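Yeah, one chain of the complex is gone here, protein chain that is, but the others are all in their spots.
On to chain A.
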Amino acid sequence: MTTAIEPHHGAKPHLSRAHLLGLLRDMVRVRRFEERCAELYQQEKIRGFLHLCIGEEAVAAGVFRCLEPEDAVVSTYREHGHAILRGVSMDAVMAEMYGKREGCSRGRGGSMHLFDAATRFYGGNAIVAGGLPLAAGLALADRMRERRCITACFFGDGATAEGEFHETMNLAALWTLPVLFVCENNLYAMGTRLERVQSEPDLHAKAAAYRMASEAVDGMDAVAVEAAARRMTAAIRDGAGPQFLECRTYRFRAHSMFDPQLYRDKAEVEAWRHRDPIDRLAGWMRQTGALHDAELDGIRRDAEAEVERAVAFAEAGSWEPVEDLARDVYTREVRP
């Protein structure tokens, strides 16, 4: 079962002003966090790979509104926004970016490997499609323990070419596992455009081969994402089995900080910037009188302050002692 993209007012749930403000606040927090990360990368405070989701914030904003605290999340290496909107503290995420012991993975993982057991945030997985089998297993455990929770599994368009994607789609559909597969289709697998590597570039159509319900939505529209995710999570909780949500989105920044972006036109990036999910929601809210400029300024100031507190927290953090290098390789003590 597939549906085409519709303008969100076609399927828009009744949303209160407070709810819309919440979506806006979520996206602004993630945006500001990542803009600051880019600066910190230039200052060499953050090292390694840094993958920003700037432009794609509407996906996480919409989906996380539909998850319950006991649900599980499996994400990718472009997951700062997912972690923050899941409820991992920005302090702990920023400290992890720095590699500090106070980070959400004790500094061991960095940008690509954010983990938080308390919010059931299972990474931060940097092997493309490698997280999908984990999501199936988490959902299987929930099913076997008769817990009514679901697992939200995020991955990019590139993952849908991997064997692990297809193996997991088959397994999840076959066993009717409670998984929401969220494909963040930003059109490029690193630097390779979708059509150059996908025999079926209409990604949500792939779900049909597994008899899995699927939808494609405008991933630049937080309300549309939330509406679809809400329908799907409700169906999953009612026992309908896994669902596939393709969110058509775009990253405004480079793939990582080492990417000169020779593979796409500046005009294309510019065109997508006109669909900025934050400007779009804010603009729509203004038109309907649901947002005043002072409120948006307030949201921005709050986000700025939260990010700066997180930077201060990370700066004040400590390095894990080298003596602890081998800690947590095994639980039981292991002789060298």
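One rule holds for everything that comes next: contacts are C-beta pairs under 8 Å (C-beta built on N, C-alpha and C of every residue); 3 or more make two chains touch, one makes a residue touch a chain; residues count from 1.
Everything below uses one rule, namely that contacts and distances are computed from a predicted model.
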item: Name of the absent chain as recorded in UniProt (options "Simple sugar transport system permease protein", "Luciferase", "Amino acid ABC transporter" or "Alpha-ketoacid dehydrogenase subunit beta"); value: "Alpha-ketoacid dehydrogenase subunit beta"
item: Which residue of A:A117, A:L262, A:A294 or A:V322 touches the chain not shown here; value: A:A117
item: Contact residue for the chain not shown (choose from A:Q42, A:S199, A:Q287 or A:T331); value: A:T331
item: Contacting the left-out chain in the complete assembly, out of A:D91, A:D142, A:E184 or A:E226; value: A:D142
item: Absent-chain interface as seen on chain A, which is shown; value: 72, 74, 103-109, 113, 115-117, 122-123, 125, 127, 130, 132-142, 144-145, 163-164, 167-168, 170-171, 174, 327-332, 334-336
